[in-house]
Every structure is written in structure tokens, then in C-alpha cells.
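My questions all concern the structure below.
The full complex has more chains than appear here; those shown keep their coordinates.
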């Protein structure tokens, strides 16, 4: 503990005594109102982690629920700590060669803590994408290592390129307002790379057959989707960093309409394609619409956002089918398609629909090409770094649980107990009579009014 | 004594139970089962992938009765549970050597009356 005293001393400097002036000025008020807006955004982005946790646990099997929940909690926690210690510096520190930041570690010298808080919430989002794709088979310990690599280094470097201001992609004119590439594509490529090393879940593919492994609780997944949609208003809206009446409502409006369009198009498209309105694909469709508009939410018109969303919904359905049945990449929650394919689409969509530089608005191909370069660079960087990292750690021990543990469920194997006890443990050694709800008897009883006096 | 064990469609249980009550048969034990036979399953779709459902939900009803009640009850089961469509189920008649009521220790037919 005492070794930390140096650290404490450094941080001590960060604490300024409140300088909330007795007489407010328009400048101080501007700071305050922007603060409230950015904090609201940060809270909403934080809440997205609840959304991810619910989607990922709902779309996978009951026997792995504790595991996926713990992965989500550890992700947000590790990400915040690491971003504080090293990530923020690498991402927003003074640029070394337009490639990476070089100061601001432990926030030393950083004044705008509110910006740190907002950005810290984003980091975990990028890493948590992976947890969904590797669900039901990756070791908890190995996953934690990947989170460390992603949040401490890989993501901050991408962020530096695009969001720090002096990054090389920024210099090229690459535009990614709220992170279709920075956050979502980076996360998805990381996920894809890990999944390629990991392989599919036991029983997912057998010979030529693709087996269905249904999620155990779609309603809680649907709640997660609602939470994510809500959180995204903060994700995109807060990225304005200012309560700017000329910008914020457009950002929220495009986010709302793109997503609405994507839900409608994915629902309709599954109905046409599979003769059923597929619920879980439509829920993914919502996320597709959100990821699709994230890059361009501040420079695409409301009408444009609807088109972006409509296409996102269709790409989502085809993308998931393609990965699942053609490439046989087992992604239990569809994370790679949602964040990767739609992340690319969203990034490119800026080159098409940006009202200032987009192809369809007379801006020519230049923005589109820059967007493409950015996508390629991020894919390459993430794939290589994550690939090397996974390759190295998999030399030391398997990154996958044993087949026996996978079949028994990661909850019991890694956490010692189960997520649900919906029917009561029937019998204790104490000979205590125990009721059992949900039992057969309950269900055999007809629930009918007997006592007319009450009604 | 005999045990009449019958596998029926779940939705027919209540009708069967009511008819059994009306002829004075009140004691029975029910379990949930899944069955397969001639009856065809259903097709589902999840995330665009079609899957086949082969085992179908059934209810197993067991009642221990006096030998001379068997025919009446068999007819009553056929009467209540037959829909004419494949999947209506079966009746199996088992021999039972002894019955005991736990509460009183009574043996034989008194144990189930």
C-alpha cells in the first residue's frame, strides 16, 4: 500500500478546489451546460454495458450465463482502470509521429476529467464486443488477457489515429464521428480474430449440417437491445461534446431514424427470406442500424439516415447468414456482423451520404476512398496485433475451456454454481417441506374462478 | 389389481379427469413425457436456420384400479382422448402385485379407494 504513496501524491495535484465562481459568467455556464450534456452521454454509454450483458447472456445458453455476465463486468472494470493508467495517454497524449500518444498516463497533466470519464466508457464497449463472439467456450482468464491488450493498447492506438486530432487518419480527412470504426470495427475485428483461433462451439457444425443453438432468454436480450438503443443516444449524442442546439438534435434524429429503419428492414427482410419475422435477427437489426449511423450521425441528413438504416438491416441478415453457414464462423450473438460488417458500412456510408463530402451530394469519391483506407488500416492493425497476441498466449495454455467443461457449462465449471434456480431445490436434509413452483402440478391445474362472491 | 398407464395428448387431460371423476375414479398420478411414434413433428426457424422438432409433448396418467374396472376405464379413455388424428397415444395395462396406502398402511384395494 505504502508504495502507492507516490502515485497518490501525483494524483493529489489533480484535485483542484472547486472554482465554481460566485458570479457565473457565460463562459462558466457554457462549461457547465456542456458538462451536463457530456455526463449524461457518459452515463448512457455506461449503461450500454448492461445492454451488452443482457443481449449476450440472453442470446446464449443458460448454462453459460454467469460466465458471460462476469465477462461483461470485468470488461468495464478493467477497461476503466487501464484507460486511466495507460490507455488515455496512448490515445489522447501528445502525438508521437501521428501514431500514438506519449503522455498523460495516470492522467498526469490532464485537466478535462469529464472528457476522460466520457472516453473511459467507450473503451469497454470496444472490448465487450469480443465477449459476445467468444461466448460459451473461451476461458475466463484468457478473455481477461485479451481485454487488457485491447483496452490498454490496441484500441487507444486506433483512437489516436482518428480522434486525437494529430493522428495520421485525421490528417487524411478520415471521418468517424462517434466510432463506427474506432469502437465497433476495432472490437469486431478483435472478435473475429479471437474466434478464428478459438473455433466453433461443440455441436455447432457437424459434417455439412449447421445446428441451431438457441438463446435461452430472448426477452432479456430484447431488454438489452432497448438499453443499447437508449445508450446509443448518449454514445452518438455525447460525442458532440457540447450541448449544441444546431448539432445535437440532428445527431439524435439520425440515430433514431436509422435504427428504426434497420429494425423495419431486418424484420421485413427475414419475413421475405425465411417466411417468418425472425425475432433475434430483428433485434440484431436494431444494433446494425445503430452501428451503421454511428460514423455519420452528425453529417448525414435525416432522409439519408433512413437509407443507411434500411441497408444496415439487410446487410445484417445476410452477413449473419454468410458467416454462419458459408464461412462457418460461430458467433453466438452476431457481434462480428453487427459491429464489423455494419461498422464498415457505416464508415463507408459517410463517403456516400455525408451532406458535405459524400458522393451522393456531389462530393466525389475522395471521402469514400479515405474512409476505405481507414477501414483497411484499422482491420490490418487490429487483426495483426490481436492475432499475434492470441498466438503468443495460446502457446502457454489453451484459450479454450475443455470440452467437458464446455458441455457442462462454463458457469458450473468456472464459477461453481448456476445462474438460475427457477424451480426450487426440492429437498433439504432437514426434511423441510418445500414448495415447487413451476412444477408439473402447478401447470396441470386449471386456473378458474370458483368463488363468484369475490368478483 | 391393475395399473392403467396411458399416454395422451396434454390437452385432453382435463376432459379425461372430469370423466373419471364422474365414474368415481379420483386417484391418479400424472407425469410429463415426450413421445414419438407415427405422429409428424413441426418445423421451426431460428436466425434463418430451419430445424425439426421430432418429439412431441405427451402426458402420462397412471391409475391403479380393481380388475373389473379396467374395461370401463379403457373405454372411457378412448372416448375422451381419441381425436382420430395420429398421435392420440396408447393405453398399457400392467399387473400390480400389491398396493399400500402410506398414511394408514392399508393394503390391497382399500389402499386406493
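Side notes on the structure shown:
In order of appearance the chains are A and B, and numbering begins at 1 in each one.
One rule holds in what follows: a residue touches a chain if its C-beta (ideal position, glycine included) is under 8 Å from a C-beta of that chain, and two chains touch if they have at least 3 such contacts.
Predicted model only: the values in this text are computed from it and were never measured.
The full set of protein chains in the file adds up to the formula A x3, B x3.
Going forward, only the chains that are shown with their structure count from here on.
Chain A and chain B have Cα centroids lying 51 Å from one another.
Of all the residues in chain A, the ones that touch chain B in their complex are 210-212, 214, 270, 273-276, 278, 280-281, 317, 320-321, 324-325, 334, 440, 444, 446.
Within the complex formed with chain A, the residues of chain B that make contact are 13-14, 30-32, 44-49, 51.
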